[in-house]
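Subset of chains shown; positions unchanged.
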Amino acid sequence: MTDQPALRTLKEGAAFNGFLLAQEAAFKTSAKGSEYLELKLADASGDLKAFLWDVRAIEGDLDKVQADAFLKVKGQAAAFNGRLQLRLDKVRFALDEEVGDLARFFATSGRPLADMTAELDAAVARTRDPWLRRLLELLLVEDAGLRAAFCRAPAAKSLHHAFLGGLLEHTLSVLGMAERACEHYPDLNRDLVAAGVLLHDLGKTAELTYQRSFAYSDEGNLIGHIAMEAEWISRAAARIPDFPENLRMQILHIVLSHHGRLEYGSPVLPKTPEALLVHYLDDLDGKLEAMFRSIREDAGEGAWTPFSRTMDRMVYKVRWPKA
Amino acid sequence: MTDQPALRTLKEGAAFNGFLLAQEAAFKTSAKGSEYLELKLADASGDLKAFLWDVRAIEGDLDKVQADAFLKVKGQAAAFNGRLQLRLDKVRFALDEEVGDLARFFATSGRPLADMTAELDAAVARTRDPWLRRLLELLLVEDAGLRAAFCRAPAAKSLHHAFLGGLLEHTLSVLGMAERACEHYPDLNRDLVAAGVLLHDLGKTAELTYQRSFAYSDEGNLIGHIAMEAEWISRAAARIPDFPENLRMQILHIVLSHHGRLEYGSPVLPKTPEALLVHYLDDLDGKLEAMFRSIREDAGEGAWTPFSRTMDRMVYKVRWPKA
Amino acid sequence: MTDQPALRTLKEGAAFNGFLLAQEAAFKTSAKGSEYLELKLADASGDLKAFLWDVRAIEGDLDKVQADAFLKVKGQAAAFNGRLQLRLDKVRFALDEEVGDLARFFATSGRPLADMTAELDAAVARTRDPWLRRLLELLLVEDAGLRAAFCRAPAAKSLHHAFLGGLLEHTLSVLGMAERACEHYPDLNRDLVAAGVLLHDLGKTAELTYQRSFAYSDEGNLIGHIAMEAEWISRAAARIPDFPENLRMQILHIVLSHHGRLEYGSPVLPKTPEALLVHYLDDLDGKLEAMFRSIREDAGEGAWTPFSRTMDRMVYKVRWPKA
């Protein structure tokens, strides 16, 4: 895929020949009864609508041409009603092996991964409490599979930080605010707060699938990330000899209560200052990211973004300039 | 304590000399400024108000005469305004060693423990699914400490089955209904249902303390019984070689969702028929027990029990006789 | 209609000539401005999309070709994008007289009607309380019109048991569970419970219309089934000399409170054990039926049914096999 052009750079009339991810795929019929294929095709740079007017031009198995599949397509960019689309001549299902690095098909965190992992490791190393540091090392450093997933997962299906690396980016952003808060409110236990932040969404690595599309896994739907990470933490603590029971309760409490309300899926309310703080800063970071993104991404005219069901409001796009 | 009379059998004028549990204890002052001690004293048969009008008659440390302590008291039963009370001459703190079998001070399930454990073991043995049977054996039969706690704990602090053995009695009652339901709805998987029922409240053994009074433990307040038992089940499943991952999810799902709604503390909604059934039958059994108890225990005149905040209603006491 | 093939049995290319119920009907226009007719046609075995590309082929009055009308159609089955549809050559409105037994056009309970009425009569006969048995006889046996409607009505417009005979099937299923519950909780009055179950949804015979489509009647929308059946019961009780006032209140209370919460349309909360039980078992039976049906009917891939707004969740389709 290395030499195929990024979708965002495509100009009207340009030919395209390469691999793309089908985010949507539907066989439709025209009023005259002829069948055509309508696709939404994506790489990491963006997505385009695409049409194949003659379905006989599909090579191989038609049933494999479906959402979340990689396709090899050939066609050209055409402007239609002011927007670019792809008019395809050929379409076929593509194997993962052909496609190469899957990350090229997904939006990815704007922060370099190396920076983020360095920041993560520094935060772990900065933890003075020996029990908590050991716990973090076991889960975030030494468990290579979990660490890899933690670096790659999105933070949510669509609410906020919905891109590869989003979970780590969100976690580090909350941590940054949390460490500032610990300076501001000196009665807070920084290490407990930091451990709570670093672990609060760890279960999302298994709650979400993010190979082709962002979706909930079976385990995500049946168990949920909060119960999953609570168990992982308990199990890790059990592997550390003499891990203090009170500390185990306090860190589990932060994680279990971080949604802040029972109706948001936390089985207990935050009952310690540290748990209260983690809840607020987690919620704030997600909502701010969603709001800034909706402002950035909305190309429409007017002072307002479209109504967001997630935020239950429109966002005012006019930014008062800094003096 | 063997030879002291049960409180419920006490007649007016009778002397009393023995050990009782102080459910409430307050030093009060009369308008004239003299101090007196007002107690609520209990054994397994019931409770009585008690008064010590001269606090100098307290032997030993006054500070130890407090709620949830065992006391050695001497006095006599007196009728006051139609109700019996104890007028005390002597009061002192009592050590656990003196007191003997603590169970004599608490309300206890009306069902003999031996019957209930036999019924529990039979239900485990009746489980045909080998994985689920093994899981139940590990948690409910072979872990002696957990089994003992499961047989002794109340089902709730006050809502329903709030007596020693109440957790097991409630669990077996739900199981009885659940097995009838599996006959009625043949698509249900009986073993999955039964395992869900048997494990759904297991965490209450650690959520509640029930040595002197029924209260939430620290872990109960910070973690909650649902997250605790979920972890125990996961850990037990991990000890069974090749325990199927799908089955682990399904049983965990029943346990995590059994409160039926997020706002009632379940982090996920019931999404399988078995989980839905366990939620309904658990809820029904608790509410029916509370309703029948409130009818039985209300000695007042009139057709209605007092307003119950737990049930958010009064209960109609008039029973239409069976034909 | 006897010799026309059932829709579900139709094969690609087969001709079809017969009567069908139009569940949906819309005149649409192609981009070129030509009009066509798009239908959803049904018999009891299922439904198919159908197209008539030349509206001049409609015989008689075009305005009568609308939703909820019977049509005589001629055409053939064609596969389009993997699904069967009907390509029509002729369409005309059909009179009820031509069509014959309407039941052939609707989904119907899987249980034979004779079995269900026998079970109903046995349940009435099993009632030992003479007042309640007489009440049930008046309403469910001797009032031929009401009995016929009770045997034919669906239980709901779409939530659960939405097929002919569904009301009776649901009622008997709740009764089956309720009788099991009365064995399990011996303090319950079986006859009161059974009468409550048998009468709890009787008003749905007038709340819903189910001649062509399932919908709310005017009376259903303005009065609701609960107030309707309450009045019927009161009126029937008034016809039984010396019917005890307390019993009248208790049975009315079960019926009025069976939705369990004011916001679900019950004007009073369940305040007797019998009323509480009927509410729980009614709710459970409806939700279980909806859940099992959604699992059975979902032909899609993947482990989950589509999101159901009724249930506010997706349902997990993977069934752990019985051992």
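Each chain carries a letter (A, B and C) given by its place in the written order, and its residues are counted from 1.
Criterion: a residue touches a chain if its C-beta (ideal position, glycine included) is under 8 Å from a C-beta of that chain, and two chains touch if they have at least 3 such contacts.
Small disclaimer: the values here were computed from a predicted structure and weren't measured.
Visitor: Please give the number of copies in the complete assembly; 3 of them are in place here.
Guide: Assembly-level count of identical protein chains is 6.
One rule holds in what follows: only the chains that are shown with their structure count from here on.
Visitor: Pick same or different for copies subunit A and subunit C, depending on whether their interface residues overlap by over half.
Guide: Different-residue interface.
Visitor: On C-alpha atoms only, rotate subunit B onto subunit C and read off the angle in steps of 5 degrees.
Guide: 180
Visitor: On a C-alpha centroid basis, what's the spacing between subunit A and subunit C, in Å?
Guide: Between these chains, centre-to-centre, one finds 43 Å.
Visitor: If you look at subunit A, which of its residues touch at least two other chains?
Guide: Where subunit A meets two or more other chains at a single residue, that happens at 218, 221-222.
Visitor: Per the contact definition, I'd like the list of subunit A residues that touch subunit B in the complex.
Guide: 218-219, 221-224, 226-227, 230-231, 234-235, 249-250, 252-253, 256, 262-268, 271
Visitor: Per the contact definition, I'd like the list of subunit B residues that touch subunit C in the complex.
Guide: 128-130, 173, 176-177, 180-181, 183-185, 187, 189-192, 246-247, 250, 253, 269, 271-273, 276-277, 280-281, 283-284, 287-288, 291-292, 295, 312-316, 318-323
Visitor: Once bound in the complex, which stretches of subunit C touch subunit A?
Guide: Its residues touching subunit A are 28, 30-32, 34, 36, 51, 53, 80-82, 303-304, 314, 316, 318.
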